[in-house]
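Note that one protein chain is taken out, while the other chains of the complex remain in position.
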């Protein structure tokens, strides 16, 4: 058990800090949240800067274009970029954190050469076409269908909760290629160009009032068979390789941000008198413990990432983190008192969007099933 | 919605108070908790005093020997006896609150004449033989078997969690008469004399260190067919008539007692300084709200008792009450601080025995199923 | 003692539900989300039906009804998610003549007030007195509210503003208590409606080849929702009968919790389908959050209850 940094790790941190201090002031002003092309351009420009400085794909293997850094550097990178207020991964989320790692793990040499470098350079944006109106928690029941015609799949159906669909170049798409096969079988992973004829994107307004997500309609979209990752009908396994992995570190930056927010909530409480109430103080103290332990859990998961069974600790992390994040913004609302009713306060928007955390990417109920069945070995329900 | 008392109700209360003030000082000293014959004698003597004063079976119909009082008098009775510190129903619990009402509802005229008056007069004590080692929450899977031989059932098996078994005259027993029938079917209700040959009682020590319960072993015990309530194989329905009813008012006295305890905990907090901590104060305030509402819920259930669907509100009550009771003694422990470690404090024993409330008579998990399926109409699980 | 609703009370509640279903159904609700302005036609109908004046004596234009009846009507208003300064206007009946009345509670910071622009008069509550003011006296500045159906205003008002206002001849504690109770009734309606919505969705929505309501995880969420709603219901009804301050704190505390947590769990049961702007779940949650800050919040109610223990 070693949480200290080696001289090499400290040197990495120092160099990263210097670089961040140098480049961040050069960034253009952040775009308006509703300006999708502007957001794409901004996020991709940032990704290009990371790439040119050697920070793109920090923990990706060198052979696919990454830096090949170890867990310590990976965590330092997440921590320092967050602390410096660097831009989020934004439009490059799916490419860097899901589609990319999936291609790296399951793609042919040709596929890796084709898709990975543009992701790392911030040239191509990916989105994710997994969820469907009828397949929410039960992803395996998806209905979007692909029929093979020669060397092409013809895809028809619709996808929900797709972020950045408006500005994406590619969509990692799960489709049903065998309508007879039950559940997980009969699903195939395809890379679909978003400019293909038959693709329609319609923005979806969330309860927070924003349009972070879209619905994607697919009407006989033709996707080359060469765009398939893995074998036909093997898409479920292909996807799960990364789905479980994703849950380890994808939220590391957010945990750093939550700890910063918690400090701001405490400062607000000190300034408006709420701090005099031990109920408020102790609630914030408890949240400090939770986020501190979640950070340790990430360090633990990252340290064990090479031991096989990647990301099984991710379900435990997601269960606790999603709840803690909601608690944080509830506590912030308590500190604000009647001020929490204002939609203009940025914590209000965060409070609302945090409501999705116990639902998206597997509800807390589903996560508990996964933990109980896969980690604890309890028998499957009927 | 009327929570006021009519002059007649107030007169009933005044008379009851006068009577309690008169008789309670005449009671002998309460027996030692481990002295079962002493407890039986004490509880039966108290029941006899209630009977002679016209307070036995307060809400039982007059035709079976009760007073036939309405819901208001019933609640006043529960409230005043508790407030006056009168003895609990104790050894007569099963007779007065379960076996008796079951016999009243399902027994023949002859059976009612035979068993009810001795219950009301405090002459015969009943115990309950429902639970079994292999049939806890899944009561319907009970294995104690009764084979009919002429006008006799020969019963073999064992029962668990039977209170007052050492001193009971009768046991209301559920047995399996049709081993082929699935689940609820094939179960029969019998009144078994506890002095019948083949009945062995072994005390069971609980985690609280006390022996409130016993295990009852049955080795070819012969029970006359005349002791059967309802038809053969219809025992499940016979029992459920009262099981659901029981959950309405059986805990009314306890809720009064919890409110008194809460006041004592507040007094203790005021005397040891814990009261200065708003976390403690607000926790106690919240418990005060909960117990106040639980009392209102009893009044609500009692007022609606005549409307059919008896006791469906009982599951909701039991869910909340069992949790609130545990919370109360946890809060008491917080107020006592390190003093809560003392086994000599009476709140410690209450804290430990309260742990059974979310388990006994249907775990909270089972209660939630009942609420969801029977009250909310959600589909049964597979 | 008979805690059951009388036939008249049942009829009153059914009438209120029917009126609201007809005049403020789902389409009107969604239209109101976009429109923002108070529907004065509907308001006049509510006034005509006695929603605000019902507790005044008949000679004064009321129906001579009591708090229990008001609570039943407000429960229905909560269930329908009816917008507008309902409680304030009801409390002002007999005190002010204006048709739409808002409340400014000067004991709370930051000083925010709901519905000011729609109101013709304001009840100003501090710790000791009830005053009346014109909305303009507070120099209101619109503040975007998280609940799209509750317009909110940042108001200015120091002691100087307050002392120049006309004092009304009524007891501020009674007014606050009744305001808290009627708000609790609105919350009760929200708690019940979100329970029904969750149950309906759980019966209908299929995942893994079965209605999700057949899974224990969903069942148990719904069972706990019912527990909260029923406990809140008896607490609100009991406080309406006794009018007692501690009973009112019990009612507000439990109804606030039931509304917020039931709306929250309703969203969880709906999953992604409840997370859109077009689904109604969020409107209930946001309104429940607004009401939970009104008249007395959880901290205040718990302290009231604690202070009453072995006084």
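Annotations
Order of writing sets the labels: A, B and C. Residues in every chain begin at 1.
In the analysis below, a contact is a pair of C-beta atoms (placed from the backbone, for glycine too) under 8 Å apart; a residue touches a chain by one contact, two chains touch by 3 or more.
Given the structure is predicted, the values throughout are model-derived calculations rather than measurements.
Within the whole complex, touches from the chain that is not shown fall on A, B, C.
Within the whole complex, the absent chain has one touching residue among B:111, B:156 or B:206, and that is B:206.
Contact with the chain not shown here comes from a single listed residue; of B:161, B:189, B:236 or B:291, that residue is B:161. In the complete assembly, the contact with the undisplayed chain comes from A:9, out of A:9, A:123, A:212 or A:327.
The chain that is not drawn here is touched, among residues A:113, A:282 or A:346, by A:282.
For chain C, the residues in touch with the chain missing from this view are 215-217, 220. Summarising the interface, chain A meets the missing chain with residues 1-6, 9, 71-72, 75, 262-264, 266-267, 270, 278, 281-286, 288-290, 292-294, 296-297, 299-300, 302-304, 307, 313, 316, 319-320, 365, 367-369, 371-373, 375-382.
Contact between chain B and the absent chain runs through residues 131, 133-138, 141, 160-161, 204-207, 209, 272, 277, 279, 333, 337-344, 348, 352, 355-356, 358-360, 363-365, 368-369, 381.
Keep this in mind: only the chains that are shown with their structure count from here on.
If chain A is disregarded, contact among the remaining chains keeps them all in one piece. When every chain is reduced to the mean of its C-alpha atoms, the one closest to the centre of the whole protein set is C. When C-beta pairs in contact are tallied for each pair of chains, B-C comes out on top.
If each chain is reduced to the centroid of its CA atoms, chain A and chain B end up 53 Å from each other.
In chain C, the positions touching at least two other chains are 215, 218, 299.
Of all residues in chain A, those touching 2 or more other chains are 277, 279, listed in ascending order.
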